[in-house]
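Only a single protein chain was left out; the remaining protein chains are all shown in position.
And then chain A:
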């Protein structure tokens, strides 16, 4: 509590939500194996509502496995995943309706129009056609693609597709948003746009965000950080505290000290 966190803005700690509040996402003792290979080992952390939590790890650290478990693509082998207190295994319907996801691979129908993609997603959530049409128009306006509503997704740029996927993930008004390396393959401008858009969702709409990445420069001092390496959580907490506890100056060195790697994942982008 009193740990010095020179890099963290003090404001952040003060704004921590009421401790009685249910976490947006709680991962509790989750392990997962693919046969003999252990992909996740006793992983536990929380994502608070209205917070931006970065899940930092190299490729193969277990980020995508974790996402597959949270989105119920894989069954949970051991441990518990809760979304606003709803257990993903025992009440998946209640949990999933509070969850929006942007997967790492593109999951849009390229031959359908922007609106058609959004309407399909809305239907999967049981949102009536009229309501879905209104929400789609509103969201397309917000991401600056209103004039492209009728064009095929195939004709969009990579950054525009990502923005559309984020809009789609928000269509059913979730309170928790998961993004799995959403900026991979985007240029600098598109990356910056996506990051600021998602941060805006946190501050303006109070959405809890779990942002998986291997890029240090996507993490800011006011975020929460979870460092995942070879299936284990090596550190978690406000960015400043994680850096201080690792005796480092920045996220980059903290990560290298914690994991003992010499790789510089940030440079890879």
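By definition in this document, a residue touches a chain if its C-beta (ideal position, glycine included) is under 8 Å from a C-beta of that chain, and two chains touch if they have at least 3 such contacts; residues count from 1.
Keep this in mind: contacts and distances are computed from a predicted model.
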item: Hidden subunit of the complex - UniProt protein name among "His-Xaa-Ser system radical SAM maturase HxsB", "Nitrite/sulfite reductase", "Heme exporter protein C" or "Transport permease protein"; value: "Transport permease protein"
item: Among A:21, A:73 or A:134, the residue in touch with the chain that has been omitted; value: A:73
item: Identified contact with the non-displayed chain, of A:106, A:142, A:199 or A:232; value: A:106
item: Absent-chain interface as seen on chain A, which is shown; value: 33-37, 71-77, 92-97, 99, 101, 103, 105-107, 109, 111-112, 116, 119-129
